[in-house]
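Presented below is the structure to which this report refers.
Missing here is one protein chain; the remaining ones are kept as they sit in the complex.
Per-chain numbering from 1; labels A, B and C assigned in written order.
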Amino acid sequence: MRRAMIGLALFAATLISATGAPEQAHAQDSVKIGLIMSYSGQFADPGSQIDNGIKLYMKEHGDTVAGKKIELIRKDNGGVAPDVAKRLAQEAIVRDKVDMIAGFDLTPNALAAADVSAQAKKFMVNMNAATSIITTKSPYMVRTSFTVPQVNESLGTWAYKSGARKAYTLVSDFSPGHDGEGAFQRAFKEAGGEIIGSARYPVANLDFTAFLQRAKDMNPDVIYIWVPGGPQPAAIGKAVAERGIDLNKTKVVGQGELTFDEALKGMGDAGLGFITAFHYDHNHQSAKNKKFVANYNADFKRNPDMFSVGGYDGMHVIYEALKKTKGDTDGDALIAAAKGLKWESPRGPMSIDPETRDVVQDVYIRRVAKVNGQLVNVEFDKLENVKDPFKARLPKQ
Amino acid sequence: MTVPALSTSGLDKNFGSLVVAKSIEIALPRGVRYALIGPNGAGKTTLINLMTGMLRPDAGRIILGDEDITALGPEERVRRGLVRTFQINSLFPHLNPLEAVTLAICERERIARTWWRPTSDYRAAVDEAYSVLEQLMLGPVCTRETRELAYGQQRLLEIALALATKPKVLLLDEPAAGVPREESAELFTAITNLSQDITVLFIEHDMELVFRLASRIIVMVGGRILLEGTPDEISADPRVREVYLGGAHA
Amino acid sequence: MITSVFGVLFDGFAYGMLLFLLSVGLSVTLGMMNFVNLAHCTFGMIGGYVTVTLMNSWGWPFLATLPVAFIVTALISVVFERTMFRHLYRASDLDQCLLTIGLVFVSVATAAWVYGTIQQPVQLPPYLRGSLQVAGLTLGIYRIFLIVFALVVTGLLVAALEFTRFGAQVRAAVDNQRMARGLGINVDGAFAITFALGSGLAGLGGALAIDIVGLDPSFALAFLVYVLIVVAVGGLGSIGGTFAAAMLLGISDMAGKYYFPAIGSFLIYLVMISLLMWRPAGIFGRRT
Partner (left out) sequence: MAVTSPGIAGAHQYLDAQVRWRTIEIVFWLATLLPFVVTPDYLVLASQIAVTALFALSLDLILGYAGIVSLGHAAFFGFGAYTAGLISKWGWGEPLTGLVISGFAAGLLGYLMSFIISRFRHLALIMITLGFGLLLLEAANSASGLTGGADGLQGVKMWPLLGMFKFDLYGRTAYWYALIVLFLLFLVSRRLINSPFGLSLRGIRENAVRMRAIGAESRSHIRKIYTISAIIAGVAGAILTQTTETVSLGVLDFQRSADILVILILGGAGRLYGGLIGAIIYMIARDWFSGVNPQYWYFPIGVLLIGVVLFLPNGVLGGLAQIVNSERGQRWAGWLTSPLPWRSRP
């Protein structure tokens, strides 16, 4: 008995002493990127659109930068799971020896991976997650999507300017929704408007009739809606039409997801007249975007959306930064190279704020209209070079 | 006259408009072997369910020894010594007889609350379990899973589980139901050999066995007690012949 | 305010109808064979995709796709039943859970592979869109359609179970399987047909649900919880119970969102828990 225990202890001790930190083996002629996002589950569609954007960029610009071949290692986060995101980021760095991590469709996942980026000093490109604070979690991170305050404060300001005085807000009952609500209300009130009512609907809610009836009963000038994409926008559009809300009297406004392509297809003419603020739509009129949309359709048989453009521009940042560092993948070098990058994206002019490493871009105000029999978002106003207002308010260090 | 081991007074139970027990008055003296007979649907099993607390009576009282147990749940009645077996086997299919009986003993002794010491450390409980099993001729199969036992052995285990709780009053619901003739001898030896301290009430259809085992017999019909008496009195009574002996079981 | 009460009742009723169509099959098959089919919503999803395919690729009108959704789903379900489920009727319910969850996983991946992860758009014909003003109430036309349609289906179902020989066999089997077998009823055969009917109804529900809740590969899992709630609250094997539970949950869900938006997300679970604590076997359930 005792001998068995001693044997066991010895065996264990040998094992521990045998495990050193595995040394950093590294191929010199390639750059590995760990792509971490949801390829399966409820959030699979955003994931595949980001991935498409990445694929298209690499097809257009080749897979070699500064003499190094770009290698993608895809990892499925499977939904809201920061524990998994963190593990995947660790594994990407430890096991797959990646030089940087990218992707990140959801805020909690991006936040968790940011820890790893900071700890391992690895460059990180957040291609989608939109909560303002994310970029503060790792000094090696840039963002190529948008921030919730950036878009929604712009919308609040614009709504007042356009004549609305009384607003009702309806948002999804989870943090991004709360952020959107806060941003819109803040800007709208600062401009001089009044919030006459607000509601938060359950995250998994699929029938909006009750909420919109309630909003309609209060007679606001503008109903602000925040939805996270998925099946909800179409359901909202249908409910608005069904409740007989007159869009000439009451504006229905929201962040761009409200009038995504699939949503418009689903809601049909009910969506006509919805007003949204966003940084990208495939209907954006520019030569660069026309080419982007055409190529995208050729490859993936569908239109690009904000996820696609986030992935596309994310790859642009990676390529340009690598060019500047001449292929050096050191985190400090890459982030220094990425700061202040300025370029013409399919979405219009954009840049990386050298101070906050966050995205700076134009925010467009669009209205749903019928063009050639198709429902599209038509831009009719814009706010230029908007920085993330949340970080502007943070005390300067 | 000593206090009866178990008695009921004015016990009523209806399921909707169906009367299943009406003014049941029974007094079982200590140590007596009682048989409860009657045609199907007479309310025999219902009466056992009422006495053991599986059903709540609409009216009436149940007294065990000198304690009124009408308001108690089935578990508390068992702990006070009123125990039953089931007409259709109600056993623990994946436990073996040794485990099942040990379990019952541990529950009785409140050892079942301990979760830190292995069962095998409670040697007295295990010894007792084995002796109960041996008494019921289950010793040789005590480590075989219950579901693999022969049917007659399972019926014996029914009784073993009840005995393990150290009953004062034992209610056997058709202990020989479904047991082939050749296996029933063992069963009835076991019942005959039960300690004389235990009062036994058993439901049985096989009249030969009833008359052999019971010192007194209660006849139930339509939820009521028709009569009570010694085997001789019962077999002589014309009413019994009419409703029961002359019926389907002749 | 009075008008809004009726409006909320109406909308909740319509939502409840949808839940009923999706759940009733599971309730009956669970009550009949004790078969835990967590893949029930997969059949709803199949029905949805049938409708989407017929409409968007073949240009069929919406209404014409509905019977096809029903039939195709029913046929597919029978194939599953005969090849896989049949072997597990006597297995433990845990094994049944595992098998059907495995099936859900496979179906989700297959749907993602064939149709992509995108939300499937469905454009209803004009006569089903918009709303009607009735006595000061705004009633969605599609919801009226949904209610009428589901009521007709329910009526047919109840009539079939009450007045046909087959219905009598099914009721006997739900009541007491052992006895039904003893009476010479072909329980397995009756079950296969019932299973197909129930799955077909789920397929129909899935097709009708697209306009209200959308359709993507996660449908098979997303609706499972609601369907289980309806089945449990209604009581196994009880069509009336399922109907009542679906109405109750649909209406309380809708009313909660309208009157108490702050606890809108809690309400359906609170209602379920309190109903089950009151009647563990379900509203009309007999067995626990």
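Basically, contacts are C-beta pairs under 8 Å (C-beta built on N, C-alpha and C of every residue); 3 or more make two chains touch, one makes a residue touch a chain.
Values in this document were obtained by computation on a predicted structure and should not be read as measured data.
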Displayed partners of the chain not shown (whole complex): A, B, C
Across A:Glu71, A:Glu91 or A:Asp328, the one contacting the chain not displayed is A:Glu91
The one of B:Ile24, B:Ile37 or B:Leu91 in touch with the missing chain is B:Leu91
For the full complex, which residue in B:Asp68, B:Asp127, B:Asp197 or B:Glu233 touches the chain that was left out? B:Asp127
Residue, one of B:Ile111, B:Ala177 or B:Leu227, that touches the chain absent here: B:Ile111
Touching residues on chain A - with respect to the absent chain: 1, 4, 8, 11-12, 15-16, 18-19, 21-22, 39-40, 44, 48, 74-76, 78-84, 86-87, 90-91, 93-95, 107-108, 111-112, 115-116, 119-120, 131, 133, 173-176, 178, 202-203
Logged for chain C, residues touching the omitted partner chain are 84, 87-88, 91-92, 94-95, 97-99, 101-110, 112-113, 221, 225, 228-229, 231-233, 236, 265-266, 269-270, 272-273, 276-277, 280-282, 288
Chain B positions in touch with the non-displayed chain are 52, 54, 73-79, 83-84, 86, 90-95, 98-100, 102-104, 106-108, 111-123, 125-127, 129-130, 139-143, 161-162, 164-165
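Criterion: only the chains that are shown with their structure count from here on.
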Label of the chain whose CA centroid is most distant from the centroid of chain A: B
Centrality ranking, top chain (CA atoms only): C
Between chain B and chain C, centroid-to-centroid distance (C-alpha), Å: 47
Approximately how many whole Å separate the CA-defined centres of chain A and chain C? 35
Multi-chain contacts in chain A, i.e. residues touching at least two other chains, fall at none
At which residue positions does chain C touch at least two other chains? none
Could you list, by residue number, the parts of chain C that touch chain A in their complex? 4, 7-8, 11, 15, 109, 112, 116-119, 121-124, 129-131, 133, 138, 140, 142-143, 211-218, 222, 253-255, 257-258, 261-262, 264-265
Which bits of chain A are touching chain C when the two form their complex? 40-42, 44-45, 47-48, 173, 199-207, 209-211, 213-214, 217, 230-232, 234-235, 238, 241-244, 262-263, 265-266, 268, 270, 302
